[in-house]
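Every protein chain except one is present and positioned as in the full complex.
Chain naming follows the written order as A, B and C, and within any one chain the residues start at number 1.
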Amino acid sequence: MNKVVANADEAIRDINEGAVLMLGGFGLCGIPENCITALVKKGVKRLTCISNNAGVDDFGIGLMLQQKQVRKMISSYVGENAEFERQLLSGELEVELIPQGTLATRCMAAGYGMPAIFTPAGVGTEVAQGKETRNFNGKDYLLEYAFNADFALVKAWKGDPDGNLVYRETARNFNPLMAMAGKVTIAEVEELVPAGELNPDTIHTPGIFIHRIFQGKSYEKRIEQRTIRKRS
Amino acid sequence: MNKVVANADEAIRDINEGAVLMLGGFGLCGIPENCITALVKKGVKRLTCISNNAGVDDFGIGLMLQQKQVRKMISSYVGENAEFERQLLSGELEVELIPQGTLATRCMAAGYGMPAIFTPAGVGTEVAQGKETRNFNGKDYLLEYAFNADFALVKAWKGDPDGNLVYRETARNFNPLMAMAGKVTIAEVEELVPAGELNPDTIHTPGIFIHRIFQGKSYEKRIEQRTIRKRS
Amino acid sequence: MALTKEQIAQRIAKELKDGYYVNLGIGIPTLVANYIPKGVNVVLQSENGLLGMGPFPLEGEEDPDLINAGKQTITTIAGSAFFDSAMSFGMIRAGKVDLTVLGAMEVSERGDIANWKIPGKMVKGMGGAMDLVASAKNIIVAMMHTNPKGESKLLPNCVLPLTGVGCVKKIVSDLAVLDVTPEGFRLLERAPGVSVQEIRSKTLGKLIAADDIPEMKFEG
Partner (left out) sequence: MALTKEQIAQRIAKELKDGYYVNLGIGIPTLVANYIPKGVNVVLQSENGLLGMGPFPLEGEEDPDLINAGKQTITTIAGSAFFDSAMSFGMIRAGKVDLTVLGAMEVSERGDIANWKIPGKMVKGMGGAMDLVASAKNIIVAMMHTNPKGESKLLPNCVLPLTGVGCVKKIVSDLAVLDVTPEGFRLLERAPGVSVQEIRSKTLGKLIAADDIPEMKFEG
């Protein structure tokens, strides 16, 4: 089943104004660089972006923020981004902050056809405001709903024409969860391999969840905090 | 972190009368053969077994049924087992049948610290009796609780001393889910390899979920339905 | 003449569309895999944890770690993937499987299905059937129109314990192809040589039949 498209432009062709997007990645690690570049080029506006972070000023989702393409961010952590801060304080940008595990699990719930999940994260805090709380075995949990996203944009290390995906190291993070959760899921990969080349035991995302796949190009894979130890 | 024990007898030493067990496997595929043999040898009784199937008369959980060690089975499908049928009809054995996806997801819920999940499986059927039904977006779902198991017994292909596990083909099935869900999880593997030999990107069950691991022996891996096609 | 089981499978195979992910139940549904039309690419999902199920293995190539939901030895195809049972039923629950084909003991005119339990007789369990029927976007039932006593299995209401409610979209029986509609069973095709009258007499649930119901055609 061939789901290969030529490039990012073709993959995102029908992402239009007002779409709700999921974008994989943690910090700048494992983000769909090619899709973001294509979205910036297309200039589509009023997007809602569900993504753990919002990039930095000149990379990742930060590039879309610079072009004022984002109406609302749903994230767990949005530091390290001055333009983000400016738009938030000026009221141009709406932000919904949710606990990181809740974010991950609401993606998984969507992918697994579960309408809602229970988590203790945020009980007794402002995150719980307006949410249903329920006690199980003496502990309180919040009811949190599955996300509903028009498109999920994910980045994998390798993929095949069926859409089977393999991620590398901590670049996995939210990608497999969002891959399952999009109404349409677009995967960009560093290496597109022929069907049958990936070991079926080691596939992280089975192709059934993927609608379009393409081989990305010119990955920068920027490091956010280059930290090293001294040679001893 | 070395979790290696010598053998199945040592691994199951503290499984005592009345314990609630999870046993991985689908049919006879991927079942913890060595642990079952050790349980039969130990002769521990009044066990509750959560397992998708109940083995056949002379293999798998069927061996424990022959010795009348099982008080209650929680399964999705229990055909192919005459002794099982006899004990059920005579009232010696209690059986709770639940949909296969519900079984899997109640294991996952336990492993992921979620007290309950919602599933549409069984709505409008006798499975729904006495259960809470809730409507989300026009569709009814049952509230199903996470399992609570004293021990999970799982079978993997390869494992390392930290308890990291890799499964093979469809012998994966319920094993990774139950591995996460036991208060104590015991893993038997066909091949115990040194730490660092498994590729960290391809580990199915991270070691944090595993309490004891041992290299099993004399795997029979019986085939339940040998089905072949003709050479053309 | 009533269809053989092979012909039922053959007729159902015509419902497959290119790009479908399909779950085939045990029995007649499994046979559907033998009749996938040329040029139609489908991927078979086996709910025990496999996408991309291939044919049965050659003798001597059976692998005990590689079975389908009917516990039969199978093979994989290029592009297959293994996963655990939670992900398997996750993709089922999320509607990623385009078509589910399964057998039934009874179907009601509202699309209720009973196929897992006969009270008083041995209960084997529902396996994955309740999950599949509760979530599948498109369910085709492969069944005999009547039981061995000649009694209709297409009923106003199911008598046996239900597997799912209002979920069956289409039935291919040995006598007919029918859609389940808000008005009842709508007859679409007859088995070769089987009259509308015979179908009507063997359908206890409400049957809607136009004057002119075509016969099924089988090539080969």
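Rule of thumb we're sticking to: a residue touches a chain if its C-beta (ideal position, glycine included) is under 8 Å from a C-beta of that chain, and two chains touch if they have at least 3 such contacts.
Keep in mind that this is a model prediction, so the values were computed, not measured.
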Practice item. Could you tell me which shown chains are touched by the chain that is not displayed? Key: A, B
Point to revise | Omitted-chain contact residue, chosen from B:V70, B:A110, B:V127 or B:L153 | key: B:A110
Point to revise | Residue of A:D57, A:D150 or A:E224 in touch with the missing chain, whole complex considered | key: A:E224
Study note, to complete from the structure: Per the whole complex, from A:G27, A:G62, A:G113 or A:G207 the residue touching the absent chain is A:G27
Exercise for review: Spell out, residue by residue, where the missing chain touches chain B.
Suggested key: 1, 110-114, 160-162, 164, 180, 194-196, 198, 200-201, 203, 206-209
Study note, to complete from the structure: Omitted-chain footprint on chain A covers residues 26-30, 52, 75-79, 85, 88, 95, 97, 99-105, 107-108, 119-127, 157, 167-177, 204, 221-229, 231
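Operating definition for what follows: only the chains that are shown with their structure count from here on.
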Practice item. Give the label of the chain whose average Cα location is farthest from that of chain B. Key: A
Exercise for review: Quick one: report the Å distance separating chain A from chain B, using the average Cα coordinate of each chain.
Suggested key: 33
Exercise for review: Let me have the rounded angstrom distance from the C-alpha centre of chain A over to the C-alpha centre of chain C, please.
Suggested key: 37
**Study point:** chain C residues counted as touching two or more neighbouring chains
**Key:** 76, 82-83, 86, 89-90, 92-93, 135
Practice item. Identify all positions of chain A at which a residue touches two or more other chains, and write them in rising order. Key: 112-114, 200-201
